[in-house]
Structures are given as C-alpha cells and as structure tokens.
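One structure coming up, written as structure tokens, with questions to follow.
Just one protein chain is left out here, and the rest sit where they should.
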Amino acid sequence: MGTRVSGERGRRNTLPGFGLTMGLTLTWLSIIVLIPLAGLFIKTFELSWDQFFGIVTSRRTLNALKISFGLAFAAAAVNLVMGVVIVWALVRYRFPGRRIFDAVVDIPFALPTAVAGIALTSLFAQKGWLGAPLAELGIKVAFTPLGIFVAMIFIGIPFVVRTVQPVLIDLDTEIEEAAASLGANRWHVISRVILPSLIPAILTGFALAFARAIGEYGSVIFIAGNLPNVSEIAPLLIVIRLSEFRYADATAIAVVMLVAAFLIIFAVNRIQSWAQNRIPVH
Amino acid sequence: MTDGQISLRAAATDARTEPGLVRWIITGLAVLFLTVFVVLPLVLVFAEAFSRGVGAYFSALIEPEGLAAIRLTLLVAAISVALNLVFGLVAAWAITKFDFPGKSFLITLIDLPFSVSPVISGLLFVLLFGMQGFFGPWLQNHGIQILFAVPGIVLATVFVTFPFVARALIPLMQEQGTLEEEAAISLGASGLQTFFRITLPNIKWGVLYGVLLCNARAMGEFGAVSVVSGHIRGETNTMPLLVEILYNEYQFVAAFAIASLLAMLALVTLVVKTILERHLDEGQPVSDD
Partner (left out) sequence: MTIELKNLVKKFGAFTALDGVDLKIADGELLALLGPSGSGKTTLLRIIAGLDWPDAGEVRFDGENALTRGAGERHVGFVFQHYALFRHMTVFENVAFGLRVQPRAIRKDEAGIRARVKELLDLVQLDWLANRYPSQLSGGQRQRIALARALAIQPRILLLDEPFGALDAKVRKELRRWLRSLHEEINVTSVFVTHDQEEALEVANRVVVMDKGRIEQIGTPAEVYDRPATAFVHSFIGESVVLPVNVSGGQVWVGDQALNIKPNGAAPGPSQLFVRRHDMQVAPPGGGLRGSVRYLRTFGAVQRADIALTAGDGETLIEIDTPRDRPLQIGEVVELQPTRFRIFSA
C-alpha cells in the first residue's frame, strides 16, 4: 500500500515529503554505498585484462582464494548438517536448558569478530582448554587450515539455524500424522515429507553461511596461522597487499570476491522465489 | 478391535517421533556442538580476562590506551548510529509511504553492504581517499585527513552498518500502511506533525531494534575499521583494534579485559533484542473485529 507517485496531470501525493526523502535517500546511498563500490570497479578497469588475470592467477592469490572458498564451502556444509540437527533438537524436543541454547545460537552474530577470533584461538591453542586434549590425539587446530575451518563454522552457525527454524516451526504436524496414518515409518516421514519442505530454507542458510565465511576476517585471522599458500585467506591477502601499497592486487582480489558474493546473493534470491512459487506442501 | 487396526495405530505413534536413542543422540549432538563452538569461547573470554584477578582486570581497562579506545569506539558508534538512524527513517518513509517503480531494486541496493566482506568495505574507502585513490591527492593538498583518522573510521563503520535501521523499519512500516497518516493529514496535520505524532510512535520499537543492532555492529566492527584506521595507538584504535594489538603483544589479560567489555555488549544486545522482539510482536495494527 502507498500513495502513488508516477502519473500525469495534477497527480499529487497524499502524504508529503516524497521528493525530499527520496532525494536524501538516493544521495546518501550514493555517497556511502554506490560511489565507493563503483570506485572499486573503476579501479579494476584501469587494469588491463592480462594484468588482472596475472594477479588473480598468481600462485599466492589463487591459493588464498582456494583456501577461502574451499574451507568456507566445507564449513557451510558442516553448518548445514549441524544446523538442521540443532533446529530439530530446539523445535521438536524438550530438554533442560533448551531456551538458553536457543539464545546461544545468536552469539556468533552478536559477538564482535575480533573477540571471537582471540577466544577461539586461545581455546584451540596447544595449551588451550580444547587444544591440549586435541594435541594429545595429535590434532593441531590453531595456526593451521583446520583453525580457519573451525572459525568459519563458528561464524556460520546462526545462518542455517535461523533460516530453517521458523520453517520447521510453521510446518504443519498434521501432514506428518497423515503420512504416518497412511503407514509410513518415521524415516519415510522425515525423508519424504519433512526434509523436502525444509530444503529451500536449508539451501538459503547454506548459501548465507558460505558467503559470510568467504568474506570473514576478524574471527579467522587470529587462529589461521596466516602462512602464505597454506593458511592465508583472501581477505588477509587484500590487507597485506594494501600495506605493501599494491592497490591493483588488492582491488583485483576484492573484485573476484565481491562478484562471488553477489552471485551467491542472486542465488539466494532465486531459491527464495523458487520456494514461494512451489506449491506449498501443506 | 482387529489386528489390522492395532498395527496401524502402532505405526502411527511410531512415525510421529524418533526412537528414544535417536532423540538422545540428536539432542546430545546439538548441545555438544553449541557448547564447543559457542559457549566455551564466550566463557573463555571472561575466564581469561579475570585469570589474574579482579585487580589486574580493572587496571587493564583503565590504561590510557584502553580508555582512549573506549572513547573512540563510543564516538564512532554514536556518529554512525545517528547518521544511519536519520537515513533509515528517511529511506523507510520514502520506500513505504509511496509507490514508485524500482522499489525492490532500491531495497536491494540498501542491503548491499551486508554482502560485502568487511575488509573490502574498508578497501573501498582506501581506494577513494588513499594517496593512490581518486580524491587522495586533492585531500592531501587541502590538508584534509580522512584515512587513518576518525572520519575514515566513521565512513567505514557507516558503510557496514548502513542497512540496519532501514531494514528494521521497512517491513514494519509496510505492514502498518498509510491509513493513519492519511487520517492525520485529512484532519489538518502537517507532514512533520504527522511523522512525529503518528508514524514515529507507531514504529518506536522498530527504531530501537534497528539502533540496537546498528550500535552493536558499529562498536564491534573489526575488518573494515582495521583497513582504514592505520592503527595509530591512542588515536585511531577502537576497542576491537586494541584487542588485536594487545593479543598480538601477548598481553592476554588486557586483551581479554577489553574483549570482555565487547562480549558484555553482545550479551546485553541479545537480551534487549529479545525484549524488543516481544514488543514488536505485540504492536500489530488494530483491526476490526
């Protein structure tokens, strides 16, 4: 609902302030978001294709991108599975501390990334609460790619949980009972009735967690070790290139990451509209 | 009762939930996972901060560097929240009270900063205002310092927190429609009277919600601010940046002391958020019976 704006002769708005507020919105949006983003792309176009290609395919850059994208994908996959497990427990079961654990899910959203970074590092360091027992087993987490993976899992948890949870809550339990009364066993009910209804939400949560982990910086760099080609993430390489005043390199890496992020957002939008157009299961 | 009926009933109760062992395993996995990945890190922040006792904790906080970082963080957050609050109100008014083509595209543009990596957010402003940037030389000639100074930190923070207030208000105001405002206008109220007496009271919880989340992110932002700040001690270090420096210098108690303040901020934010969400659920429009 709203007052219509476009139109011919004498058409006016009932509520005042459209010109002023729209003007301010577009101006401020341009200054803070659009012009800076355009600047990044303009800067990229100052590079020749060969230069751009050379930067992006240099060994160190390529490795950083591989590490960021590969580990982010793996971490998002873990979040997908564990997110569904957590949602299932929170929504379907009653256990002591359930409400607290429900609240705890939001902490990775709310905790500043630097705090998460040092906390995870100390936790998984060789003498840390978890690092020490793991070291006994010969597993080294902090300052290895495994550390990056752990931090990315931490940062991605809320995305899957908070997108899937409302869908499972809204899911009508009658369809389960109907399926059950038709003789389906529990596994059939879950795999054929419940999971298909959750799939759009699960994919959305996965994509959001993936996108977030690719760009994540604060919670990762402390635990990462930051060894070039081994445990150096792409955002860190941007920072390093900047400190070396190699702006072109920083820009090229940033553009690759940004385009990937936009593609993921686009994919999420497609998933959403696909889910809306699907004939509802209930 | 026939055998057929009995078996059907058994199947029905069976198929409505999982066997006890499965339930136990799922719950255990969920609890274990959240404990390891979320609860333990949070507990560790406070444990480390107080590991040398309360005295060491507070003396770490009142170091001049610590105080300067707290002051800068509060300043930057205050400016960023104020700017984004005004922007959010203005944008939400334009978007929800009028019909125009391209509305959903505009909302997508407002959302963009959420999908930009923090480091890239900072980089954007380095490219604009750095020495090799578009405006760098001109700023240098006129003696204006943006990068490695408070204005740069504010800009980067405003960028990363840009969508919060607008995103909290747009769905809320869309749902509330324009009828109350139209009623006010037809009763002779001016635009500003309508906004302050009708719209604002109706969206106050949404405004607080947006401000809360915006503030939490503004105070906690690390990547973007790290790129534009220049890490000048006592001058351009916000609390998250100071946490990094102290940690890298093995001053763990001090690092975790500052970190514990930020963790408290996060916890308080979550609690207040829950309260505000309750108010937002209650504030549905009055409809007819």
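We just call them A and B in the order they show up, numbering each chain from 1.
In this section, a contact is a pair of C-beta atoms (placed from the backbone, for glycine too) under 8 Å apart; a residue touches a chain by one contact, two chains touch by 3 or more.
Since this is a predicted model, take the numbers as computed values, not measurements.
Undergrad: So which of B:111, B:180 or B:235 would be touching the chain we can't see?
TA: Checking the options B:111, B:180 or B:235, the one contacting the hidden chain is B:180.
Undergrad: What residues on chain A make contact with the chain left out of this view?
TA: Where chain A meets the chain not shown: residues 4, 7-12, 14.
Undergrad: In the complete complex, the non-displayed chain touches which residues of chain B?
TA: 179-180, 182-190, 193, 197-198, 201-202, 285-289
Definition applied: only the chains that are shown with their structure count from here on.
Undergrad: Where on chain A is chain B touching in the complex?
TA: Touch residues, chain A against chain B: 1-6, 13-18, 21-22, 24-25, 28-29, 32-37, 39-40, 42-43, 82, 85-86, 88-90, 92-93, 95, 97, 101, 103-108, 110-123, 129-130, 150, 153-154, 157, 173, 176-177, 179-181, 183-186, 188-189, 211, 214-218, 222, 235-236, 238-239, 242, 245, 247, 250-251, 254, 257-258, 261-262, 264-265.
Undergrad: For chain B, which residues are in contact with chain A within the complex?
TA: 8, 11-12, 14-19, 23, 26-27, 29-31, 33-34, 36-42, 44-45, 48, 87, 90-91, 93-101, 106, 109-110, 112-113, 115-120, 123-128, 130, 132-134, 155, 158-159, 162, 174, 177-178, 181-182, 185, 190-191, 194-195, 216, 219-223, 226-227, 239-241, 243-244, 247, 252, 255-256, 259, 262-263, 265-267, 269-270, 273-274
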